[in-house]
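I have a structure I would like to understand better, so I am pasting it below and will then ask my questions one at a time.
Only one protein chain is missing from this complex, and each of the others stays in its spot.
We just call them A, B and C in the order they show up, numbering each chain from 1.
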Amino acid sequence: MELNFTAEDQAFRAEVRDFIEANYPIELKRKVEAGLELGKDDYVRWQKILHAKGWIAPKWPVEFGGTGWSPTQRYIFEEELTAASTPRIIPFGLAMLGPVLMEYGSKSQQARYLPDILSSDTWWAQGYSEPGAGSDLASLKTRAEPQGDHYLVNGSKIWTTYGHYADWIFCLVRTSQEEKKQKGISFLLIDMNDPGISVAPIITADGKHVVNQVFFEDVRVPKENLVGEEGAGWTIAKFLLGHERTNIAGVAASKRQVLRIKEIAGREQSGGRSLLQDQRYRDKLSQLEIELLALEYTNLRVLSAEAAGQQIGPEASLLKVKGTEVQQRITELLVEAVGYYALPYDLDALRFGWQEREPIGPDYAAVLAPHYFDWRKSSIYGGSNEIQKNIISKAVLGL
Amino acid sequence: MELNFTAEDQAFRAEVRDFIEANYPIELKRKVEAGLELGKDDYVRWQKILHAKGWIAPKWPVEFGGTGWSPTQRYIFEEELTAASTPRIIPFGLAMLGPVLMEYGSKSQQARYLPDILSSDTWWAQGYSEPGAGSDLASLKTRAEPQGDHYLVNGSKIWTTYGHYADWIFCLVRTSQEEKKQKGISFLLIDMNDPGISVAPIITADGKHVVNQVFFEDVRVPKENLVGEEGAGWTIAKFLLGHERTNIAGVAASKRQVLRIKEIAGREQSGGRSLLQDQRYRDKLSQLEIELLALEYTNLRVLSAEAAGQQIGPEASLLKVKGTEVQQRITELLVEAVGYYALPYDLDALRFGWQEREPIGPDYAAVLAPHYFDWRKSSIYGGSNEIQKNIISKAVLGL
Amino acid sequence: MDFSFTEEQQMLKDSVDRFVQNEYDFDARQKLAATDPGYSEAHWQTFAELGWLGITFAESVGGYGGSAVDSAIILEAFGRGLVLEPFLASVVLGGNLLARAGSAEQQAACLPQVIEGQKKLALAYFEPEARYELSHVTTRAEFVDGGYLITGRKGVVLHGATADWLIVSARTAGGPRDVAGVSLFLVDAATAGVETRPYRMVDGLMGAELGLSRVRVGSDALIGELDLGLEVLEWALDYGIAGVCAEAVGCMDRLQELTLEYMKTRQQFGVALGSFQVVQHRMAEMFMACEQARSLAYMAAVKVDSAPQERRRALSAAKVYIGQAGRLLGQESVQLHGGIGCTDELNVPHYFKRLTAINAWFGDESYHLGRFAGTE
Partner (left out) sequence: MDFSFTEEQQMLKDSVDRFVQNEYDFDARQKLAATDPGYSEAHWQTFAELGWLGITFAESVGGYGGSAVDSAIILEAFGRGLVLEPFLASVVLGGNLLARAGSAEQQAACLPQVIEGQKKLALAYFEPEARYELSHVTTRAEFVDGGYLITGRKGVVLHGATADWLIVSARTAGGPRDVAGVSLFLVDAATAGVETRPYRMVDGLMGAELGLSRVRVGSDALIGELDLGLEVLEWALDYGIAGVCAEAVGCMDRLQELTLEYMKTRQQFGVALGSFQVVQHRMAEMFMACEQARSLAYMAAVKVDSAPQERRRALSAAKVYIGQAGRLLGQESVQLHGGIGCTDELNVPHYFKRLTAINAWFGDESYHLGRFAGTE
């Protein structure tokens, strides 16, 4: 049992840190640290910086543009990115579709799509959920009827993150009505510029536009855009479930948020001293830090098992549940920290910061309550926490 | 909305208080306050004192020996009994069988059994649960086969509180195998001195003997001991469920326990001051007091509705769940209060106090951890808290 | 011991419930929230006509002589509809404070117009960096030429920009956090040197930052006794606590109904969500929390006029419990609704936001846990 990093690991960490320091644009960093909105350009800019260095896809095989790093190195890399407040890597192309194409795609699909994913020249979206199919994904209804050399797609996808930025979308669609409902599902790539596609924004409880509903009305999709066999969609979706769980615990991001709490609580006043010195608040924070430590070491145990060649199974469900619990608790403590000044709501300040305007209350306050409201989604999406507990109960406990 | 008691109520309270002060034996009071064991004699002694005053059965109709008090007066009476640390009134005869006989018993059964219940000359036990039938009571297996003028009873009852003190036991038994399982159940009175009955003690996690398993082997019970019709047992059991819920919230007892916490925490030292002044402990206690206030006012709302002639329905489930949660939390805070001295275990001190011996740690400590362990039962018996939530979900919410 | 409403109270409740039912469907509410004052002046006139704005005031000033229970009845019903009008600001906080501590002249000058809905009050007590400490008052009122010059800043004044009169706490003696030396002043919002910066809040209600720059008021602007304003301010905020507790119960009650309905209709895996036992037990927890919150909200309303320590203890207990119950109901309702529960177009998250805001008003759970313990 060796819970410290090796000297090689430490050297690698220093290399990553140095690179970020030298190459991460300061104006981007300020936005991320203040919790402001990033636009498409922001994400792409940072991803291209990493791509230029060859570090954009550490989990990909080297022959496709990966880095060849060990799981521990990848972990360190993620830690450093997060600690430096870099924008998250948009996962739909790099973390999701990429591995699917490598596993199930044809050579020509790989050749056509992977380079643009790697270079962030194509923005991908994910088309899974539907208005009637939430946690019960297999009941999805979007149809893709085979007609000669193409499919005719009709239906709708919902909760499409950054659907309004997307060039392409990969979708689970129903290509057959007759079989067991999982079996009629296929995995299809659709050009967002195709006629018949429309994107309607969904405004979330924080007032922001990130997710969308995407409508498909008689959209013609060439059959060559099918990934794998017809009916293989469910298998691919389950394969992806594993890949989606990279860094599912979000430990590094939560550690950074804990520092933010300490900074803010250190500036807030309570009864003549800082809120951070208020025992009642401090205890809540300590409790949170301890939960986060428990999560961190559990995450490291899983990482260590992975590095030893073991398959990660339903342990990922634990990381999802506890990870989001910690994240949500962080947002609560931030709201509590600013007292009355959690209340003013200014959409511009939330998105872009106060800029030239005088802030209402402390300048860090405007984003806190909206983030708290918005982050309730984290225990709903990606397989709700209820679904995760079902998985643990069935797959781990055999109930 | 008038949340204060009327002048008449206050006068009644004073009368009750004066009576208790004048008539409650001090040696009994000391035992109850220290949380020590009461024997059969202790209970009977106190019940006979109340009986002599005519106050032993406030809920009974006046013609059977009740008091004719209003619900508010009964509430005040219970509050005063509890505040004065009197022994609990053993419910099996007075609160349970009595109402059953008045509702379902024959005139001759009433004449035979009620007077001795009232005078505490007969000690009754309850025979409901069986080893195989916990929350699923309807699956009970104890058989009572009709044979001429008697039933032949075979089977076993478990968790029989004070079964070793009992002269009689009322049982749910199966008189028919063929019908829907609820329908084959009857309500039978059995003399504990009958041949074929044996009582085996069950030692609970605190090391004490309160509950028992009762075995019936070819016990002959006269048919005249059947209450109501054959097969009416389930109806009677459900009727009883309502009556069992008198004072189900246990507010007065919990208020007394909160005072005990304050007394003990006021004597315990923590970092140079009393534990009661330790903010971390005090906050837990405040939180508990607030939960108890919420329970108290909810209880009063139910009482007020009852006084206005409304039937108490599944609200009782709320009082049971929240009441036991508060009680269990009290036992936890008491254990926490004494730190290391929660650990020594001395069965004699637990049952009878330290008496002439020098206490190990503070003299109030010996009972605390055993009570904590033992009181876990409160969320299990009387319809487990899970069953209560099922009831709320079905009967109140319609789910 | 009687928790039932009087006949008049029942009529009041029915009348407010009816108003909310008919005039305050969610879409109409959202449209109102997006307007400039953030509420409807027409509704406000209706409130006046129905007598709601005078419910707690003495008949001598044109009120109806009701109690905190009556205003709780109104606010619980308002909670169910997420009503936006400044009832809490003008009637519960401002009006009651003036009725309790204002001179006969001040009352006669203001309260009839408040009751008739012609003018509004707002209470400006919070200062940036004060958190929940009432004695943290740095705004100063200097006695000059037979009147006062008030200078300072006030934060998050509920409906502060639409008020005609502001009740302002200011220091007339002592240092920044002394308990004594705080006085209350009635300030016409049109006075030179008064600047308000209005904004929308997360729950759709309106707040304002208030700047006071050598604002001149007469000596008759002083409300109650010089230097002893804190006690009456605390009482008024406790009245406000009783109000938001009742409102929160209305929110929770409605949230519970909405979620229950959704659980009965929304299908997943071929069955209604409400058929899952985990959902059932969580709904049962929500039910229990809501009922217990209601019990404490009643207690809170009744105890507003008790002796100070008893009042503080009761009001703090209610505020703590309702903060926690509100969080439970809000978070669980969103969770059980799933993705749709996170969207702006559904009513559910707006109840959650209002409950979250209520927890921050007048002291959060931590603050009141401390105040509760201090009442022993």
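We adopt the following convention: a residue touches a chain if its C-beta (ideal position, glycine included) is under 8 Å from a C-beta of that chain, and two chains touch if they have at least 3 such contacts.
Please read these numbers as outputs of a predicted model, since none were measured by experiment.
Engineer: What are the shown chains that the omitted chain is in contact with?
Structural biologist: Counting the whole assembly, the omitted chain is in touch with A, B, C.
Engineer: Specify the residue from the set A:A14, A:V62, A:A111 or A:L293 that touches the hidden chain.
Structural biologist: Going through A:A14, A:V62, A:A111 or A:L293 one by one, A:L293 is the residue touching the chain not shown.
Engineer: Hey, which of B:S70, B:S119 or B:T204 is the one touching the hidden chain?
Structural biologist: B:T204
Engineer: Which residue, A:E33, A:E263 or A:D283, contacts the hidden chain when the whole complex is considered?
Structural biologist: Counting the whole complex, the residue in contact with the absent chain is A:D283.
Engineer: Out of B:T67, B:S129 or B:Q388, point to the residue that touches the absent chain in the complete complex.
Structural biologist: B:S129
Engineer: Given the full complex, what residues of chain A touch the hidden partner chain?
Structural biologist: Per the touch rule, chain A residues meeting the hidden chain are 1-6, 9, 72, 75, 282-283, 285-287, 289-291, 293-295, 297-298, 300-301, 303-305, 307-308, 315, 318, 321-322, 386, 389-390, 392-394, 396-399.
Engineer: Hey, which chain B residues sit against the chain that's not shown?
Structural biologist: Its contact residues with the unshown chain are 129, 134-136, 139, 158-159, 202-205, 207, 268-272, 275, 278, 280-281, 335-336, 339-346, 360-361, 369-370, 372-374, 376-377, 379-381, 384-386.
Engineer: Which residue numbers on chain C touch the omitted chain?
Structural biologist: Per the touch rule, chain C residues meeting the hidden chain are 276-278, 280-281.
Rule of thumb we're sticking to: only the chains that are shown with their structure count from here on.
Engineer: Nearest whole angstrom, what separates the Cα centre of chain A from the Cα centre of chain C?
Structural biologist: 39
Engineer: CA centre of chain A versus CA centre of chain B: separation in Å?
Structural biologist: Whole-Å distance between the two chain centres: 54.
Engineer: Report the inter-centroid distance (CA atoms only) between chain B and chain C in whole Å.
Structural biologist: From the centre of chain B to the centre of chain C is 43 Å.
Engineer: Do you know which chain C residues sit against two or more other chains?
Structural biologist: 369-370
Engineer: Quick check: what residues of chain B touch more than one other chain, meaning two or more?
Structural biologist: Chain B, residues with two or more chain partners: 279, 283.
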